[in-house]
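Missing here is one protein chain; the remaining ones are kept as they sit in the complex.
And now, chain A:
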Amino acid sequence: MTQDERGRHLSMSRRTALSLGAAALATPMLSRRAFAAPTQLTMLAWYGHAEPDIVAEFEAENNVKFVPKYYTGGDNMLGLISQSPPGTFDVILSDAEYVQQLNAAGYIEALDPADYPFDEFFPEFHRFPGHWDGDTLYSVITRFGFLGVAYNTDALTEAQASTYDVFWDPALQSKVGHFDWHLPNLGQISLLNGNASPYDIDAAAWDGVKEKTMSLRRQIGGFFDYGGTFSSLNNGQMLAFAGIGDWITGTLEKNGAKVRSVIPEQGGLQFTESFSIGKGSSKAELAKKWIQYITSAKGQAKSAQMAAYPCLIPNEKGWDVLNAENPQEAARQGMVPGQSNAMDMIRSGRIKYRQLPVQQSLEEWNDFWSDYKSA
């Protein structure tokens, strides 16, 4: 205590050094919670579902980092899961027709319906076909859309595009494109042939679909993947498109392209996307939290405006949030309550669910699609 100036100085210096050292060592311990590495949540989905415009808020609130694995179709998705060890994917986005197969193969966990905001959903989506096995829920619907005729507004009027027959218009020879997936295209031809259940058709009706489809072949300018469909519609290379809907034209239209989609008089197809939790996921609680977030009114409004491709949403309260946030987009997609809207199309029976073929094998439909492409 009787240290001289130099000693005090040295003593202070030592104390300061010790304090600084202790603080430096303690800092990571004290701040570990604040700066912990984010938990990685793997998501298997169509492109766009784990992009920042959708997941950034959830990631920040829950210290999560999504690791996406994007696929380009239901078969592709099933293939990726079947070739991965159990637990590889925490969250799985699937089109409705593939949920049953995911469940049959044991790839997804059973869910508790009470965990999700079904009371906010339109009644049509409370027990969506294929999502339930008896009273057990396996997947929660998050968005949907309609497939009809996509067309270039400079080349065709809405009235002209309001029938699938427009694809056979001689003026459109080599200007009709196909989204290269047999299910939506053949389903549309089946609707045109007057099949009330477009995917549940007998052998004679199936032959009719094949014959009608073949008669379209000379009109076709190409078969396009996701990117090719975007570019060929955007640059006017294709003036009409089969097998798609607003999920592609909506994005283009919002960016100024002269394209739109219309549900033709013969009816349209509905595709549906839903989230499941992967079997064996070690982060099932977090996965559940994500599904709760994206199916909540707030998450739904975000999902309806997803940058990669917009969609309709099943949460009625989500419609309210969307109308408050972006009334123009709500009106564009037909999600304004109290007006003629997307739900009316479903309720009037103009829209049929897209399904896997019922009386034929998926392989049979695909083999025909290959034959058609090379004809």
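Here, a contact is a pair of C-beta atoms (placed from the backbone, for glycine too) under 8 Å apart; a residue touches a chain by one contact, two chains touch by 3 or more; residues count from 1.
Keep in mind that, in the parts below, contacts and distances are computed from a predicted model.
Between the names "Putative cation efflux system protein", "ABC transporter permease subunit", "TIGR03936 family radical SAM-associated protein" or "Allophanate hydrolase subunit 1", the one given in UniProt for the chain missing from this structure view is "ABC transporter permease subunit".
Within the set A:47, A:122, A:223 or A:293, the residue that contacts the chain not displayed is A:223. Here one chain is not drawn; of A:104, A:196, A:307 or A:358, the residue touching it is A:104. In the full complex, the hidden chain is touched by chain A at residues 72-73, 75-76, 78-79, 82, 101, 104-105, 174, 177, 180, 182, 220-225, 228, 231-232, 235-237, 362-363, 366-367, 369-371, 373-374.
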